[in-house]
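Apart from one protein chain that is not included, each protein chain of the complex appears where it belongs.
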């Protein structure tokens, strides 16, 4: 029966609880890893010189395969538009588009590394759902930090702009600070403690300023770590203070580990 | 009526709750962003060569506009001296002064990047007051850490001075450690883990010392992160896990901010 | 009696509570430290030129000694296979194998630095068992973080792959970004804030991208610190603020480790 086929197909593609579905996901996982590795290897000049033709052929093979898979997913999805618009739907499409674009524009094939995002999906193959749970806690913590991070970034960008303009005036193009944008780049390299050294202050006054920037900057840049740590603690990453103990009366799900009454309705837990 | 005009003007300039006031703030926001971008672009040699004249004309246009706005703010402010002396009053003045100074002194136009500080004000346009709330929590946390940071900085400066003098003796001018101030600059670059590499130890003993400095230094520099994290937690950054709200019945002192019942005895708070 | 000899030998080798056993462990500690130092020194060209013969002779002496010791350990161990397969058994073997391999393959002698892992064992000589307790807490904290770290590393590797491919396209081989693997190396050097500067962006667009990577990356890389801190707190690293010891009277579950009375009702614990 046709409907039956579509449903069975959807089960194999979207679920992982039958041997067939599992085999499909494992095969997909390896196909993704291998195809990404091929593209990474193709970028190495010596490899490209010797195996370029082979790599491109394989690349097209994988792309046709993934295109077919994408078509099947759209076909078998219960809510087609829902799938196409979902995060995974968009990633699945982005995983094949770059290769087709090479017909028009050279170099786009390297964007197939976006395929690596598909690996996030096949995590569940190995019953790694608990990892995704952890990822969820991480994501919650990061989302909760979002506003603090926006405030923080705005402040940092203002500081970086002012430091950059000052260093541009102090050091000038003669010492590599060619323009304010370049000086801003230097300020970010310094504040994040990356410190390439491609541009560094030369004049005594510039060095003194840079030293102040580093020390102040270190304090500034300690803030994200503090924010993330605090949010992780709060999101229950550190286990207690909150545990999952639903209130029998009102259903509030989490309570502090040593609570004896629901903090919402006062019912004894 | 004249007084009515002044009051209406003050409302448009200082508030954000009417369409006119809102439109004023949005226009101001864009004017600030564009004018700062112009100055940043002007510092790029190739852009200055082609569009220098245009950029300087626009720059003067914005400066006249902002000067007019500053005059209106002073005129419309309820307590004029209060505004002029306030943080925002000073920033508004600093946002126009650099351009006028270019008539006397070349290069000062780049200080108009101070205008970016004005962006802090227009945050509220987009109902971002809660962001400012977050900023307030951050500021509280940093202020509470102030004393600890002063003690910490004094200790670090002493350490940096002693390390600098030692490295100056060990490596000397032949390897880039030209003087104690330069060696102190190197010590700060190393302790903050920026590590430009413009100066780095060459002798075996210097390298051994530098390795000790890095490891010890890493411990030292971990302290600000610890301080900020602890203060953020304490300032309630981790959300409202616990606030001081004693239970009227059993006296348990701290509860989660959104609790309505004591978590010990169930009494309504 | 033969069995008695084996048992006495096992006691001297594996325990530390008699003067003989203690002397054995202290001698072993020094032998390990000296033999590792010899190998490290041998790698210095000027030292090798002058003392190469002597160093190699001593090295062989130590290796024979350690081989003998390993044989004795296997002989005296209660459960021989258990010892051979244990972490310390493997390390003891790895500590002698590299020297014998030099007969076949040059350069392998440098792997005798693996001997330094043996130092972990002789910690207990100086009643440093509490240090091992601390190490245990650390290990527990790190093990508890394992899943979070795997999720985190997978996400970071995907990000690094995409950043690397983008920078390879933007900067290209002309500016040192020779291939995607090299660009990935650059991305890791930048994200971890190491920043050697052996490869750094040259084009304005590349610098802008790098600046975004650094700022985003700084946030990403703040996560491990947050995870470790949270897990350390949870593993009771902050000393024993609270342990699970329910009060027999009121049932309060956690108390400070050194508490003798319930902090809620005063009942003796």
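We just call them A, B and C in the order they show up, numbering each chain from 1.
The criterion applied here is as follows: a residue touches a chain if its C-beta (ideal position, glycine included) is under 8 Å from a C-beta of that chain, and two chains touch if they have at least 3 such contacts.
What you see is a predicted model; the values in this text were computed from it and never measured.
Undergrad: If the hidden chain were put back, which of C:36, C:55, C:77 or C:96 would touch it?
TA: C:36
Undergrad: Determine which one of C:28, C:55 or C:149 touches the chain that has been left out.
TA: Answering carefully, the residue with contact to the hidden chain is C:149.
Undergrad: Quickly run down the residues of chain C that touch the omitted chain.
TA: The missing chain touches chain C at positions 36, 39-40, 43-45, 107, 110-111, 113-114, 116-117, 119-120, 123, 130-132, 134-135, 138, 141, 149, 153, 156, 181-182, 184-185, 188-189, 192-198, 221, 224-225, 227-229, 231-233, 237-239, 241, 255-256, 258-268.
Undergrad: Which chain A residues touch the hidden chain?
TA: Listed in rising order, the touching residues are 193-197, 225, 229.
Undergrad: To test your reading of the contact rule: which positions on chain B touch the chain that is missing from view?
TA: 147-148, 150-152, 154-155, 157-158, 161-162, 164-165, 168-169, 173, 178-181, 184, 190, 193-197, 200, 204, 207-208, 210-211, 214-215, 217-219, 222-223, 225-227, 229-231, 233-234, 251-254
Please note the rule applied: only the chains that are shown with their structure count from here on.
Undergrad: Taking the mean of the C-alpha atoms as each chain's centre, how many Å separate chain A from chain C?
TA: Comparing mean C-alpha positions, chain C is 29 Å from chain A.
Undergrad: Spell out, as numbers or ranges, the residues of chain B touching 2 or more other chains.
TA: Correct list: 193-197, 225, 229.
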